[in-house]
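The complex is shown incomplete by one protein chain, all other protein chains being positioned as in the whole.
For clarity, chains are labelled A, B and C in written order, and residue numbers in each chain start from 1.
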Amino acid sequence: MKLAVVGGGSTYTPELIDGFARLRDTLPVEELVLIDPAAERLELVGGLARRILARQGHPATVVTTADLDAGVADADAVLIQLRVGGQAAREQDETWPLECGCVGQETTGAGGLAKALRTVPVVLDIAERVRRAAPDAWIIDFTNPVGIVTRALLQAGHRAVGLCNVAIGFQRKFAALLDVAPEQVHLDHVGLNHLTWERGVRLGGPDGENVLPKLLAEHGDAIAADLHMPRQIVDRLGVVPSYYLRYYYAHDEVVRELRTRPSRAAEVAAMEKQLLEMYGDPALDEKPALLAKRGGAFYSEAAVALASSLLRGTGDVQVVNAYNNGTLPFLPDDAVIEVPAAVDATGAAPLPVPSLEPLYAGLVAHVTAYEDLALEAALRGGRDRVFAALLAHPLIGQYEYAEALTDRLIAHNREHLAWA
Amino acid sequence: MKLAVVGGGSTYTPELIDGFARLRDTLPVEELVLIDPAAERLELVGGLARRILARQGHPATVVTTADLDAGVADADAVLIQLRVGGQAAREQDETWPLECGCVGQETTGAGGLAKALRTVPVVLDIAERVRRAAPDAWIIDFTNPVGIVTRALLQAGHRAVGLCNVAIGFQRKFAALLDVAPEQVHLDHVGLNHLTWERGVRLGGPDGENVLPKLLAEHGDAIAADLHMPRQIVDRLGVVPSYYLRYYYAHDEVVRELRTRPSRAAEVAAMEKQLLEMYGDPALDEKPALLAKRGGAFYSEAAVALASSLLRGTGDVQVVNAYNNGTLPFLPDDAVIEVPAAVDATGAAPLPVPSLEPLYAGLVAHVTAYEDLALEAALRGGRDRVFAALLAHPLIGQYEYAEALTDRLIAHNREHLAWA
Amino acid sequence: MKLAVVGGGSTYTPELIDGFARLRDTLPVEELVLIDPAAERLELVGGLARRILARQGHPATVVTTADLDAGVADADAVLIQLRVGGQAAREQDETWPLECGCVGQETTGAGGLAKALRTVPVVLDIAERVRRAAPDAWIIDFTNPVGIVTRALLQAGHRAVGLCNVAIGFQRKFAALLDVAPEQVHLDHVGLNHLTWERGVRLGGPDGENVLPKLLAEHGDAIAADLHMPRQIVDRLGVVPSYYLRYYYAHDEVVRELRTRPSRAAEVAAMEKQLLEMYGDPALDEKPALLAKRGGAFYSEAAVALASSLLRGTGDVQVVNAYNNGTLPFLPDDAVIEVPAAVDATGAAPLPVPSLEPLYAGLVAHVTAYEDLALEAALRGGRDRVFAALLAHPLIGQYEYAEALTDRLIAHNREHLAWA
Partner (left out) sequence: MKLAVVGGGSTYTPELIDGFARLRDTLPVEELVLIDPAAERLELVGGLARRILARQGHPATVVTTADLDAGVADADAVLIQLRVGGQAAREQDETWPLECGCVGQETTGAGGLAKALRTVPVVLDIAERVRRAAPDAWIIDFTNPVGIVTRALLQAGHRAVGLCNVAIGFQRKFAALLDVAPEQVHLDHVGLNHLTWERGVRLGGPDGENVLPKLLAEHGDAIAADLHMPRQIVDRLGVVPSYYLRYYYAHDEVVRELRTRPSRAAEVAAMEKQLLEMYGDPALDEKPALLAKRGGAFYSEAAVALASSLLRGTGDVQVVNAYNNGTLPFLPDDAVIEVPAAVDATGAAPLPVPSLEPLYAGLVAHVTAYEDLALEAALRGGRDRVFAALLAHPLIGQYEYAEALTDRLIAHNREHLAWA
């Protein structure tokens, strides 16, 4: 089995490699291609990747290359984890929206739109080249904003599934609190990427007993603390929102915090510098502890499981981003939602979900409309389309801000936008 | 034909009477019952009503009474135009939300929820008594928030239609700008009550030529000025939003204005005092010019037309509030929407509308979810339901504000809320 | 020795009585007159006062009366602790400024100006009557805003000293942390009432060793927590600001809190109701524990000490509000400042203080200018003077808010403002 990782020079890659090594029984990788235009960084990461596999006795070969077409040729699966413009662009995304009092975040709000505009054309180009060089390959997209990017891929007819680590993170967290094995925990996870709620936590299987009320009663404080939300809000809802919901439920509080803190991008950049120095140490042959602070926990587990199910056609249930196809009847069929889906060799098919309560459905419908316009803007460009997407976003919605943010988005991303 | 007006002591009533007088060919009213618990005010208004009809040679008798059951008995139609708590409650609705930085408005935002909570039980009680005393009567609801109140009436099985003057106002405005008769102007009006857009302005009939682009090109400045929005936003949208959209598209600007202006309720209260003094003048036998400033222009035209179509089964098209029934496929069938509808003796049936663009659909879906929860709170009461409705409102949406507004809403409306 | 307490029906009075009882050696009160127009409340408070004194074997007689002139006749000292408009007015003061995004507080900001406007004329009238009935009496003013009220009294030529419990509170707090007797702690306290900083904490006397650096090093967290400020700010300043400085240093944070909390006035009103019920219990003969939560800790100690020094001419040093007289050279001589002063039978004379650092002096000068204009507005009335005072306040300063707050202040206080 051959796997290609586009953006393989990411400092995050050792996490992924460690997963491949640990989970070799689930996913027997024979060849691993790390593709990245940043040659120096790729070499550091590739070297560590080889040492990690070697230490664990994993037989896979690791190839590093800047040549995308060669790298993906005949791959069984292609993982896309790139960042157009790098941490510098992220730093921008998280800063200029604050000038207008809007949240700066790399998936939500005006920053997320900027990322979508930069990223969608690049990912579509890569996917097109994958289609030519490896027509049967599955594309697993980690690249944010996952919802919009996955929709772009599916609309262009690619064999693609979108993946986020929010659901697996909750699964592991709840399993620990319940003191059961992670595989025992099934989530009634519903919504859009980064706009999800856990409506039930079931033991043993998708129809198992719902222990969410018990979890909240016994561990409500810990769960709320993880979300940086007050216990009270979790109790009122009776469900567990993803911590991205904080950008909605506590928007002004988050803006205030962002205004008075160093940016997350700056933190990540500092950490990446430190990680790359470590990776250069030929004695290092495991993922360093620091990597845990970089975010992205359990991505490798989720990716291995997803790739395995797609390539081996297991038909098991995983939380992924896929076409709605009537699952949430108030959304278009071609909206991309994030729910448990049966995954086999034909792809991911969302399982039915109970009717979504208005308190969540209203926001989901609103954000879906934004994502529709965001994708339009990413595919077709133009100031008016950017403005429309921003005006459609529930966290913006005012024309004065939409105008000002449009100007700033374009000014800060001109080099990455072909039409600007 | 017998008409009853619940809340007939309103200073607005002479506008309605003037319409009945002018439009006697459309709606041949024989008996007009003004029902109101405020005896003194009712007498002033009733006296003027009689003088207006007399001056115009209209034969209808005017009855004034505080007895609802007697007043509505055997009526053909009942118009409901009441205000629970009066202008004092409105003043409150428009003030305390500002403490939390939220818009104070009697239909939108937290103020609108307060009004819904006070009003729905009162209107449902009235409708129940109408059902007993005049089982075949049509209920025409002017009482705000019209969307929520109409939904409450329809869900309880009443023969009811909701009416607002936004659409007829645009019709008259556009007719004047185009220099054509109002009946020549047909609007592609779509959305929810107080959340609507004119997507087309057609001449001659619902399928006539769309002159909206021409209207905007020639009169864009005047249209935008009426909405208190910049010309630019109207041009960008290419449609004409109702001026209530300003509470969304320019929320923070409106809050700033409200903070630095006397309240609309205070203005209306001053005007009402002055009007009542005028009404007491036995020489006055027409509606005074001042009444035009009170708001509510063309309500009488709209009400006469609607009553006529319902009672005479004309089947013509009017913009009303009615069940969605699939018209906007992304909303529940039992949501109440505001669109052109064919009105006959069986009620109002929305005409098909073209697919709603995401820029509008997202907001409509979000507000519909709020209205669903607002109606739940109005019908069933309880702090948690109030909180949920506020959290679901796109202009609120943050838990800190939703908590604070819930407390304030209940504190300021305790005497009007049976469950509080 | 005869003491009169104007506003003696306050629920706070038992605290004062308890102090008189405990500190009888310092201040041998023979007759205590509680003056209050609220007869019922005065009776409850007076009864408890008598029982507290009786239990402690104190020989003073307690007289209760609504007759101010009779009550103060021949008094040695008159304590003024009234609240024009009661807790209801305070509730207003703390609410309507929030509509404009400004802090609502009973001494600071627009709420404090409202209180000054209501209070100054009432206190001046009382003082005038004291001058006639007890020409040699000292007036001790607790009534907020103490700085402005004291300046009004001094400008009118009254024998008056203003008193606040911030300094004595710090003295007791620091003494506890240092494990020494309170009298051992001398504060380098400087500023205006409710705008003060402790620049030094000296042991043994005004020239004793400054242990503030040690206090901050060892107890910085506890001290900062008391102020509801982060430790960091206290460390940066190297001095201890009064917790009222939080309205300046963390204005927007406070506004956010006030928007999402029940008002302090509502809390106090609930507590007062509960206290009065307790006071009616004939078995109660000591101040109840609940009283400690009402605020005003150590007022009785401060008042006893001040009255004793004024009446017995001890010449010792106490922190009081008195004419500046060159102490802070950048302020007018007739500004009222709050600093350690030598108190004897001629009054309170501020001790010299080291030059005030610009970081504090700028704010002190700015607030003094506001207080000057606030006093003008209180004495002479008129919308323009109210506007000028609000525009001069460092927490307001913008004309849009000053206009809006002026309107609201007048609308909410019309019944208490002779000129409005």
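Just so we're on the same page, contacts are C-beta pairs under 8 Å (C-beta built on N, C-alpha and C of every residue); 3 or more make two chains touch, one makes a residue touch a chain.
These figures come from a predicted structure and were not determined experimentally.
In the complete complex, the hidden chain is touched by one of C:263, C:321, C:368 or C:413, namely C:368. If you put the hidden chain back, the residue from C:39, C:292, C:345 or C:359 that touches it is C:359. The missing chain lies against chain C, touching residues 229-230, 232-233, 236, 248-253, 330-332, 358-359, 361-363, 365-370, 372-373, 384, 387-388, 391-392, 394, 397-400, 403. The set of chain A residues touching the chain not shown comprises 95, 98-101, 256, 259-262, 400-401, 403-404, 407.
The rule is short, and it goes like this: only the chains that are shown with their structure count from here on.
Here the C-alpha atoms of chain A line up with those of chain C after a rotation of 180°, rounded in steps of 5. The distance from the centre of chain A to the centre of chain C, each centre being the mean of the chain's C-alpha atoms, comes to 57 Å. The geometric centre of chain A is 45 Å away from that of chain B, both derived from CA atoms.
Listed for chain C are residues 256, each touching two or more other chains.
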